[in-house]
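One chain of protein is taken out of this complex; the other chains stay put.
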Amino acid sequence: MSSLRLSRVPAIDTALKLVAVAVAMFAFVFVVMVPLYNVLCDALGINGKTSSQAYTAVPAAIDESREVTVQFVAINNDGMPWAFTPETRVMRVHPGAANGITYRALNPTQDNMVAQAIPSISPSRAAAYFHKTECFCFDQQALDGQAEADMPLQFIVDQDLPKDIHTITLSYTLFDVTSAVTNGLASR
Amino acid sequence: MGKRVSGAAVALMSPVAFAQNQVNMSPGVTEIGADIFELHMLIMWICVVIGVAVFAVMFYSIYAHRKSKGHQASQFHESTKVEVAWTVVPFLILIAMAVPATSTLLEVYDNDEAELDILITGYQWKWRYEYLDESGEPVAFFSNLATSQEEIYNTERKGDNYLLEVDEPLVIPTNTKVRFLITANDVIHSWWVPEIAVKRDAIPGFINEAWTRVTEEGIYRGQCTELCGAYHGFMPVEVHAVSRPEFDAWMAAKRGAAVAETQLAMQTLTVDDLMDRGKAVYDSACLACHGAAGQGGIGNAIAGSAVVMGDLGNHMAVVSKGVSGTAMQAFGGQLNDVEMAAVLTYQRNAFGNNTGDVVQPGDIAGMNNG
Partner (left out) sequence: MGDHHHGPAQGISRWLFTTNHKDIGTMYLWFSFAMFLLGGFFAMVIRAELFQPGMQLVEPLFFNQMTTLHGLVMVFGAIMPSFVGLANWLIPMMIGAPDMALPRMNNWSFWILPPAFLMLASTLFMEGGAPAFGWTFYAPLSTTYAAPSVTFFIFAIHILGVSSIMGSINIIATVMNMRAPGMTYMKMPLFVWTWLITAFLLVAVMPVLAGAVTMMLMDIHFGTSFFSAAGGGDPVLFQHIFWFFGHPEVYIIILPAFGVVSQIIPAFSRKPLFGYASMVYATASIAFLSFIVWAHHMYTVGMPVAGELFFMYATMLIAVPTGVKVFNWISTMWRGALSFETPMLFCIGFLILFTLGGFTGLMLSIAPADFQYHDTYFVVAHFHYVMVAGAVFSMTAAVYYWLPKWCGRMYNEAMGKTHFWISFIGFNITFFPQHFVGLAGMPRRIPDYALQFADFNMMSSIGAFIYGASQLLFLYNVIATIVAGKPVSDEKVWDGAEGLEWTVPTPAPYHTFEEPPLVPKPAGTI
């Protein structure tokens, strides 16, 4: 019994330290893994997501010698009834030059709705070189029943885009966030 | 039930008859597929050789060093030399494996400069294909399982391509670099055709890419490979690789059909025509959940349904927008006005519903706009 008695106190000490490790690992998921993933994705374009902040254009030379094809794709997510299309499907742009395009949205229902467009770029490593100075995806878009809208996008393809990338595909997936907004729930 | 196809039937069935009881990966019909196959075989044979050597030692020991034969145990239990050897040698073998693996991987990732781009969107439980070319009417369509419920539930003989056949296959030209842009509408799916060596996850809100260059004409079949809900096993992929002229002709016909459908939407159709078209739409879009006789299943019964026999506007709203929180999807984006009018007419008159209501394509546009 003596050994049992003697060792109980250090054992509790060990256990408390391990509880702290477990709690720290739980916190690690929220305060490290999630933000780190987002930071890495932003920096390296791991998942092809573009920045959700407007890019402040820096004066730069336009690389006339190079042409990059940019494809525009519109996708409706589950249950999204809007008609949603880009005005052109393909553009050829010079790196460094400012370009503009509009997406057209029509809400065919009788109800007022709110949508969020989520951008995605392929190849994903091009995302870091695709700068949007203005985008309808930065904010939620509200449309009354039967209403239509032209939604603008302004972008610059960075001059430092790797030379082996000749085509960039930009897709927007339109999500219906009406219920989330009307329920007053915050969306991150 | 479940009658097996005879060998002869299999051989006749398609240009790329799959062997019954195939035991290995298919080298497929693309250069990358062949590279992957060779890589697979290389690693497998290395493993076989190591395995045979290791097990030979073990079985010799089991045979020779038995207590029952009076073998005395020696007591050695350590040797740094041996430990170092069997750490270093496997490491070198791994490096030998990593070299071809790396070069094949880089090849798989070379998506640039494709001649044709196709957007693939996964839906519960079907695929949608959209050809992203610069000019002309966009060509887009859904590709549903074509195998009948009777075959699945064993009341009819199963066809040769049971569960691997669709109503509208994806058509691609041979000897052309085709890039697939892959995404999903609801949950994660994965688009896989073994013989063209493409498997990519379809993730809602994100777009992935993959490419292929098929060298042989033929029909290649695959399936969804990421669990995506109840009917995950029932959303096959069927790819028809055809020559360039054949592809162009197909494309032109598709464009023509799209124009014709637009014109049809402005006409008034006969009841019989609507019912025929409606049945076709119902069978591909509704039947899996609502049953062949409208008796229900995953979804509610159509026969005698209050929604179907009630207010037309509400009926259309349910079909078009779905019912959130249930398996009832929004079909508004999936059916054109002709199909929508036809399926509404069909549901309101089939299965003994007999409401006598006729919905015209023009009515759909009207309901949308006013």
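Think of it as A and B in the order they're written, each chain with its own count starting at 1.
The working rule: a residue touches a chain if its C-beta (ideal position, glycine included) is under 8 Å from a C-beta of that chain, and two chains touch if they have at least 3 such contacts.
From a predicted model like this one, the values you see are computed outputs, not experimental measurements.
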Out of B:A230, B:A293 or B:A306, which touches the unshown chain? B:A230
Among B:P194, B:G278 or B:G332, single out the residue that touches the unshown chain. B:P194
Against the chain that's been left off, what residues of chain A make contact? List them. 1-4, 7-8, 10-12, 14-15, 18-19, 21-26, 28-30, 33-34, 37, 41, 44-49, 52, 77, 116, 118, 124-125, 173, 175, 177, 180, 183, 185-188
Logged for chain B, residues touching the omitted partner chain are 1-2, 4-5, 10, 18-26, 32, 35-36, 39-40, 43-44, 47, 50-51, 54-55, 57-58, 61-62, 65-68, 71-79, 82-83, 86-87, 90-91, 94, 97-98, 101-102, 104-109, 124, 151-154, 158, 160-164, 186-188, 190, 192, 194, 197-201, 203-206, 208-209, 221-234, 298
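FYI, only the chains that are shown with their structure count from here on.
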Whole-Å distance, C-alpha centre of chain A to that of chain B, is 27
Any idea which chain A residues touch chain B in the complex? 47-49, 71, 73, 75-81, 89-90, 108-109, 118, 120-123, 146, 164-167, 169, 171, 173, 175, 179
Over in the complex, which chain B residues touch chain A? Could you list them? 111-114, 117, 119, 121, 132, 134, 138, 181, 183, 185-186, 204-209, 320-322, 324, 329-330, 332-333, 368-370
